[in-house]
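Every protein chain except one is present and positioned as in the full complex.
This part shows chain A:
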Amino acid sequence: MAPILDINKLYKNYGPVEILKDINISIEPGDFLVLVGPSGCGKSTLLNCIAGLEEITGGTLSIGGNDMTHVSPKDRDIAMVFQSYALYPTMSVAKNITFGMKVRGVDQATQDAKLKEVASLLQIEPLLNRRPSQLSGGQRQRVAMGRALVRDPKLFLFDEPLSNLDAKLRVEMRTEIKKLHQTLDASIVYVTHDQIEAMTLATKIVVLKGGIVQQIGTPAEIYNNPANLFVADFMGSPAMNLIPAQASNNGSGTQISITRETGDTLVLTDARAPELPQDVILGLRPEDIAEAGFRAGAGVQEAACMVDMVEPAGADTYVVSELGGKQVTARLHAETSAQAGQMLNLAFDMSKVSYFAKETGERLN
């Protein structure tokens, strides 16, 4: 099938400032694409470019197989949900939802039918005669989504739709958006700075930094095989441990030496490592460092480490130790007997390890 959205060599400049550089993204119908990155990385600009609210400087963009590079927003067959909801303040909820249809000259009977359908889907029937100012944040969010849904577009665009909600409501609405995506089988492009939102919602994630795509992949790919140090550090909470280390090959496998706090070295062996330069950064997720005896497998190696801090988090307990001059977090089970200031045997799962070049930050394995 043709991709629903195809972005090819897209560039966007504001005067001399390059905001987006060589963006190439393509998604299939039914995909949930999440653009994620720190603030100022250009993700909202990219969404505005897809919507046609910003002219692009170079490259092409097609939606549903049609070239939309210079088409105005109303003719792109898209609907958009904004961070501030952008409800029309002087119109009732019903009028807000039907405004687009009214502008496009849809007949009254169809308008009413669609309004009813969307209102029942989002459970906002009792609110239809209210003004936006009389609604709570979550209700406004629903109305904004209703305004998008009623259009039944080829592509939905969401611009940080949950960041104005409080934490509890955010999680609720997140689930609801995911459910909506599944029931409608809609194609969605979703912008967020929240990597948990990205992980939970996406079928495909694009990590952006400084207007450059860092990695495109499924949540699992991004999480397990980050393409560079930035992605490794940005995705996941607590963040991936990134430990400076020395690599050397002695025939039976690669020796990874990490300097301890005390000055001596911790040596781990990785039999499956590719050829590595001498200086590398070793990346291991906190859950890939467990208490000795709780993790088994070919790559698991144990080593005693000094525990600097113990942080119980309910379901898990995080243990912080210093390796290679960095705080290294291990994710242990809740009933661990680890205590700060004592040695603890930790199991490092070397089958999950990522290696990054020290200078470029690029992934090596």
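Here, contacts are C-beta pairs under 8 Å (C-beta built on N, C-alpha and C of every residue); 3 or more make two chains touch, one makes a residue touch a chain; residues count from 1.
Heads up, the rule we're going with is that contacts and distances are computed from a predicted model.
Asker: If you had to name the missing chain as UniProt does, which of "Carbohydrate ABC transporter membrane protein 2 (CUT1 family)", "3-hydroxyacyl-CoA dehydrogenase", "Biotin carboxylase" or "Cell division protein FtsW" would it be?
Answerer: This omitted chain is identified in its UniProt record as "Carbohydrate ABC transporter membrane protein 2 (CUT1 family)".
Asker: Identify the residue among A:Asn24, A:Thr90 or A:Gln123 that touches the chain left out of the display.
Answerer: Touches the omitted chain: A:Thr90.
Asker: I'm checking contacts with the chain that's been left out. Which of A:Ala79, A:Ala94 or A:Ile177 qualifies?
Answerer: A:Ala79
Asker: In the whole complex, not just what's shown, which of A:Ala2, A:Leu53 or A:Ala113 touches the removed chain?
Answerer: Result: among the candidates, A:Leu53 touches the missing chain.
Asker: In the complete complex, which positions of chain A touch the hidden chain?
Answerer: Touching the chain left out of view, chain A contributes residues 48, 51, 53, 72-74, 78-80, 82-84, 86-90, 99-100, 103-104, 147, 151.
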